[in-house]
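Next up is a structure, given as structure tokens.
Missing here is one protein chain; the remaining ones are kept as they sit in the complex.
Let's turn to chain A:
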Amino acid sequence: MPGMWRMGLSLGRVPDEALLTGLTTGDPELAVAFVRRFQRTVFGVALAVLGDPQLAEDIAQQTFERAWRHAQVYDPRRGSVRSWLTSIAHNLAIDAVRARRASPLDPQDLDALLGTVTETPERRALADDSAERVRRAVAELPREQARALVMAGIYGMTAREVADTEDIPLGTAKTRIRTGTLKVRALLEAAEKR
């Protein structure tokens, strides 16, 4: 593709933060490089939450537009560009889901997602350490806590919605979300100290 190389430097090697800075300059080539680098992640998050490719595409597009408008407030101390984009996509997807959620979560979707986020390490041998630690920690939770954590943390369901979906008292839903979260945090901190 013409222009992919400038002064012998491939845009593929430019750090994420530099591409984000470049995005604000209105240079279409940098915008293409930025979108190309993160589109799988952004679309993947939107699709996992929404389960609807067309809506997920709208949300993914809005994510890039928002990142472009707010690139100046990105703070590298708070996390990577990828995790910043992930959280923008997630927030937008949750808002979209809340705006239209008429039917309860499909139990099959939840089971499939739970399987994805806890799948065995052999299939993920090349995954980075921190993701692997989270995966193992979630896999170690009792099933009902892992379900509550995924419902809240990924699908953005409130404790009341978790309670209704699981047909359990509100207090039990709150306890499952909280216990699951604190256990994962404790397992992560233990793993980081090792």
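Everything that follows uses one rule, which is that contacts are C-beta pairs under 8 Å (C-beta built on N, C-alpha and C of every residue); 3 or more make two chains touch, one makes a residue touch a chain; residues count from 1.
Keep this in mind: contacts and distances are computed from a predicted model.
Asks: For the chain that's not shown, choose its UniProt protein name out of "(2Fe-2S) ferredoxin", "Zinc-finger domain-containing protein", "PEP-utilizing enzyme" or "TIGR00659 family protein".
Replies: Of the names offered in "(2Fe-2S) ferredoxin", "Zinc-finger domain-containing protein", "PEP-utilizing enzyme" or "TIGR00659 family protein", the one UniProt assigns to the missing chain is "Zinc-finger domain-containing protein".
Asks: Among A:V35, A:L55, A:L110 or A:I168, exactly one should touch the missing chain; which is it?
Replies: The missing chain is touched by A:V35.
Asks: In the full complex, which bits of chain A touch the chain not displayed? Write them out.
Replies: 3, 6-9, 11, 14-15, 17-18, 21-32, 35-36, 39-41, 43-45, 47-48, 53, 56-57, 60-61, 64-65, 68, 70-77, 79, 82-83, 86-87, 90-91, 94, 116-117, 130-131, 133-135, 138, 149-150, 152-154, 156-160, 174, 177-178, 180-182, 184-185, 188-189
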